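Removed: one protein chain of the complex. Kept in place: all other protein chains.
Presenting subunit A:
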């Protein structure tokens, strides 16, 4: 049995906001099946009582002083934007229905 189906890959692509073509879905489904089959080996490690590590450093809540300091000017912040209007990022409509 395969570890991952083409439909699952299509679902994951939707979740990841990737508009994949049919050819890409076929290709990735086959490759991901092999990769997931290989990485599933982690399940063979007996680790029930082992705590997880998310990070190599035991750090928590690192703050810097709460002091005002210069940030980016609007011009700089917008310098790479695909579209700009009135000192703001111009974006496509975000609501499902036409306003």
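Following the convention adopted for this analysis, a contact is a pair of C-beta atoms (placed from the backbone, for glycine too) under 8 Å apart; a residue touches a chain by one contact, two chains touch by 3 or more; residues count from 1.
The criterion applied here is as follows: contacts and distances are computed from a predicted model.
Peer 1: Match the chain absent from this complex view to the correct UniProt protein name in "YCII-related domain-containing protein", "Formate hydrogenlyase", "Glutamyl-tRNA(Gln) amidotransferase subunit A" or "NADH-quinone oxidoreductase subunit N".
Peer 2: "Glutamyl-tRNA(Gln) amidotransferase subunit A"
Peer 1: For subunit A, which positions touch the chain that isn't shown here?
Peer 2: 4, 8-9, 12-21, 24, 27-28, 31-32, 34-36, 38-45, 47, 50-57, 59, 62, 64, 72, 76-77, 79-83, 89, 91-96
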